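Yeah, one chain of the complex is gone here, protein chain that is, but the others are all in their spots.
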């Protein structure tokens, strides 16, 4: 049993982590903290839980934990992580702080990075593509939700050197904005649909591009760092009136004319041993991934334009956040990769 | 007062037409029929109506009407219209039967056309682009919902000869599938998001391409028919868990490098006199068009890729169907174009 | 044309009032204010509007208006109204400030009343029951949403002296809580259902009881004020994951055993001349009242228990708030009662 603590346990990432870790047979959840709730019990903050344990001060959680999971807003992990590593903790960070080279991070997040040197020690936790680096990692950067969907959608093409150009649309449920996020009031977003942060400004774009460039340059199991050159993506995220779920739909121009059949064979082979990636002929539906660690991918060739259309669905709080963190935790510590994780969704 | 009848009054298009025509000061609604309901009162089929008038047999509706609006499934209008025109009726057809050259129709709809000669007499009713042809038309083909959104989104670029390539995503509320449509059960589509008919197979694609080709070839006010050559579009529709609303998001490659400012000026000028098209810097939200005839368009330049991203929202049952039909009726008969139509939506 | 101004124009009541008043042929909307937005245009606060007029300071709105509509939180009208009346304005107040005798108000709202004497001058604006008092009123208290639904549901029984006991459940869409209200974040209330303020603590209870007591004591067209004695209601409100709509379902014990047929006849007669109340055998659906001033009532006798079950649906922002205010405005100023109001809903 490993002792795990969560900082930021009142957000959706934290809540989903608690659900998963409570049933994890190798984990003892020793504490959880929140800047917003200090003297409250878990059930008061999370109505779905019947757990009377109290939120603790952050220092107590850290003191008792061997593994610290940071489910905090961007910009905070980079202050805490140096101390945590020094204290010998394993760290899983759900924020963007260690996902990008510091200079890229600073440009896109508009924040000076406070521990840039640690980026070189951070391992990027997308197991299906970079699994080899994760075991034994001390600092793991858990990928973003759109990024996981988009990268896995295009990875077989990028790794095969086929990717010429790609335009992506992301569509996300409202929980992706966080709990009690600005401008997510029910009466404003229900029965409503809108794009947001268009024009190449969404922070997930460089993370997608970096992932695809690495795959292109180094094949499937690259080392995390190093110079790569790759495609520029055009990406438009949208807010959809549902709670959970992300769908990415991509228009892809290949540098070689492959048939739909060949492309499907390529994807099937690429993902054949992946327990959580399902490539099917059936088109993905987000509900089919609800509350699971599943990624559902499908593709079509548009013969009239020559473009390939690729679709990728996942649960933004599952494989897009909390359950991917548990998958990474399992790999870091040598547990079976799928421990405490669901491969199938809840329907309806 | 003109006497108007509706065939197909139990579908969503028919229901919205009734709502609009009941408040139209120049229209007397003389009858409505439905193949599904013959001995029912209006309020029994439409819970929002407090109207005790009975559905009538189709022939009675036709006999009493000067204008017949066909809100029927594809493939039926082409059987009825010859007789209606012969009987001297004005006809507005909400189906796809007269929107496309018969050979294109047959290829995409998989049906032999039964009155192909009438296509040459049909006027395509997208007033913002082809207004000049509508007054006096006897047979009007009312455009599809995705087509209206997509065409208006790209029209200024097409008319300006700027359009090189475009990939479009459509996202539609569930009412777009029709009333009591297969696979639209609440528990299956609520909290769910999915693409459908991808791979260049959706029937609205040739209608979009034809519209843009005409604009490219002939400028803004072309005659409807004639040979044109244009871009091929890649289009992916999606089903979104909401009732009404369509959003089209497009990635566009221009053949000239124009700044965002120049593009915005182009759109503003193109639509400056259009009472129902609103081009704004603010990004569109479908809810802002709810139950109205409004189209809300915005754009962004993605400087990193050079692509232009264009967004277009409307109510699929409003400007995408019934209120556009009323706009066309107003133009056909010489009433003020906006009579009985709302330029603003209902919020929340 | 009467000059109307709205204070509190950034809330849902204010927004719906603007929609209705813009199409009112006898009203000129001369201004609107909001404590939250001073230097903004209407379209910036209300995405459904394409109106560039600016919010104004409250004093300017008041100065230019003959009729001032207060769409403000409870507790503010009672400070403003004395000055407004002194300045010769007509006032319609959407808050609870003048709906209840001051001592009752203070007990239930927990606020000292600052202009209690004006309660005697205020007219309670439920036209279907107290129409006679409204023409010429200078200060009109517009009823609450639950209250309108519940009172109209039980009025024929109360006026007939039949009401012995009633337990009511209210179910409301989320917009009833106001715009950007606490605890109405999409991901928290979507796919969720809960009671709130149970145990006889909801502020609408005394207003319901007072209305029913007046009907019982004085018949249908009572003077507003005076001592009455009536039934105590047990009322439980619930929050339902939808935007608009209220349904009240009541269990009623009568002091006389009337058949379902007799009861239906009683309701039909009671409401036969009311343009906005529809009593039908068909059970009400909130969607059938969407964006309208309609109230939809139905009843059933539960023969096994002897209880009468009464159902009442309306749009909480329509007949439950803004359109009822317009109906009252029409009556106050002598316009046709239904001017600018819809008797039918928008579906779907």
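In this document, chain identifiers A, B and C correspond to the written order of the chains, with residue numbering beginning at 1 in each.
Please note the rule applied: contacts are C-beta pairs under 8 Å (C-beta built on N, C-alpha and C of every residue); 3 or more make two chains touch, one makes a residue touch a chain.
Please read all numbers here as calculations on a predicted model, not as lab measurements.
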Among C:38, C:259 or C:305, the residue in touch with the chain that has been omitted: C:305
Sole contact to the chain not displayed, among C:1, C:87, C:111 or C:193: C:193
Interface residues of subunit C (partner: the chain not displayed): 167, 169, 171, 173, 187-188, 190-196, 198-200, 205, 232-234, 236, 238, 240-245, 247, 249, 251, 260, 283-287, 290, 300-305, 307, 309, 311, 313, 348
Hidden partner interface residues of subunit A, rising order: 12, 15, 19, 22, 43-44, 46-51, 175, 179, 190-191, 243-244, 278, 280, 282, 285, 287-292, 294, 343-348
Hidden partner chain, residues of subunit B it touches: 12, 173-175, 179-181, 184-191, 241-243
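The criterion applied here is as follows: only the chains that are shown with their structure count from here on.
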Classification of the subunit B:subunit C interface as same or different, half of numbers criterion: same
Inter-centroid spacing, subunit B versus subunit A (mean Cα positions, whole Å): 39
Distance from subunit C to subunit A - Cα centre to Cα centre, in angstrom: 47
Approximate Å spacing (C-alpha centroids) for the pair subunit B, subunit C: 37
Of all residues in subunit A, the ones touching two or more other chains: 173, 187-188, 190-191, 241-243
